[in-house]
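Here the complex is missing a single protein chain, while all its other protein chains stay put.
What follows is subunit A.
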Amino acid sequence: MVNTAAKVKVDPRDAKLSMAHFFVAFGALALGGLMGLLQTLVRSGKFELPWGIGYYQILTAHGVLMGLVLTTFFIMGFQYAAVSRTAGTHSPAARRTGWIGFWLMTAGTLMSGTMILLNEASVLYTFYAPLKAHWIFYLGLTFVVVGSWVDGAAQIMTYAKWRKNNPGKPSPLLSFMAVINTVMWIVATLGVAATVLFQLLPWSLGLVDTVDVLISRTLFWYFGHPLVYFWLLPAYMCWYAIIPKIIGGKIFSDSLARLSFILFLLFSIPVGFHHQLTEPGIDPAWKFIQVILTFMVIIPSLMTAFSLFATFERYGRSKGATGLFGWFKVLPWNDARFTVPFIGMASFIPAGAGGIINASNQMDQVVHNTIWVTGHFHLTAATSVVLTFFGISYWLVPHLTGRKLTKAMNKLGIIQAWVWFIGMAFMSGAMHFQGLLGGPRRSAFSTYGDSKQALEWIPYQIAQAVGGTILFLGIILVLVIFINLAFFAPKGEEEFPVGEAENLQEKAPMVFENWKLWLGITAALILFAYTIPFIDIIQNAPPGSKGFKTW
């Protein structure tokens, strides 16, 4: 009995490292959220920033804190705990590795954050050259990336130990998924590491005068698209492998879940050109090929949708639900651990549909660089992903701190998710419509000389400020819940739910764990998609650009 309890609980030493990640993540949420609120207020035209603070400074802070810091810290903390729970407690060496990674990332965050606050790095989170930040900003981001590699290595070490101790057996599903995401992250961040180390750092240090903008952007988007899947896959881990247990059902198919993760590893990287469809200097034939590869990623997403519907329907029918959609009503709507991620899942339907529009060459002409795109990733990252992360933290934080999710906090969690959903419907909805009317993204308030078209955008910008304000209330609520669960909730045992497959006889094929094969195909696809266009970009490069400081 004691043994069983020990197995289902994350070791307190591992719990401490996971919680350390969550403190930084939620700290970033607090500060980044405030910046987001200020942005929507500025863009409404009714508010000006005091003390000479620039719009692009808070935009950079919001993007870096939410898109890079909150996500990377939460994901690493969650995956570290998930591997500990399913593949066994981390060894002291793995735990030490994890701590080194955590401190490297934290140091990097402080370096970059300080430079943003000092107004030395208002280059937005995509840090597009030729905008030039202080070199400490780039060095800080390097620390965050290298730290995440070291942090991820801890998970890989524990996974490798499990494989060694259990030859011929498929690894635990959650550990497998965590390792896929970590491996994808390492392969993807090679691009951003290359542009920072070989281009942006030497250039910002004054060692070279100019930068090749197209190479820098291409390396950034080689990383930038898999970055969004790095955010999404931990949410999918929860949807595939944790939600079935929470609702009392079963995982529809363990093998299907693994296959979809492998497809994400293969197809989420060689697709960066779909962010550069309007960019001159890249051969359209290669843009076309990468758009096709982008569309391949729709397959695992639709597999996920099918699998989740099937899990819910099977569970509902086992509870006696009848009719075409009777199963929908019997789902546990009063359980925040389910309802909060469910709202995230539902949001992924319009989010995914928007993504297919963005990646289609012709439609990209309609929405490129408009605020539609901002609306899109506030549905994917800032609703689907983040609500799932909130839902995870409602059981994971008390599990790690030895506390209980109380009824009051459970209720507040559900209220928080609805507040978020309503705020986002206003903000992201208005962004989508304004984008279709041509409203630009990445821009402060302007009436553009009172042009008729720009004046049409203003009501949408006011709607975004209303939405942003509601969302900020949502951030206050989630911080209240987080602090309560971390420090004040009553002591007790909160379950770390891990789902079981419906058919236990169905053993996942061992080929899924053949890393040489999957990494080989990943590398082949990347080399295929990038080698020729990259040689072309270098050989036909325009003169390099000097740096600009526009703020």
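What we mean here is this: a residue touches a chain if its C-beta (ideal position, glycine included) is under 8 Å from a C-beta of that chain, and two chains touch if they have at least 3 such contacts; residues count from 1.
Please note the rule applied: contacts and distances are computed from a predicted model.
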| item | value |
| --- | --- |
| Protein name (UniProt record) of the chain left out of view, among "Phenylalanine--tRNA ligase beta subunit", "Cytochrome c oxidase subunit 2A", "RsbT antagonist protein RsbS" or "Putrescine transport system permease protein PotH" | "Cytochrome c oxidase subunit 2A" |
| Of A:Ile356, A:Ala444, A:Ile458 or A:Leu519, the residue in touch with the unshown chain | A:Ile356 |
| Contact with the hidden chain (one of A:Phe23, A:Trp103, A:Phe198 or A:Phe309) | A:Phe309 |
| Those residues of subunit A which, in the complete complex, touch the missing chain | 302, 305-306, 309-310, 313-314, 316-318, 322-328, 349-350, 352-354, 356-357, 360, 362-363, 365-367, 436 |
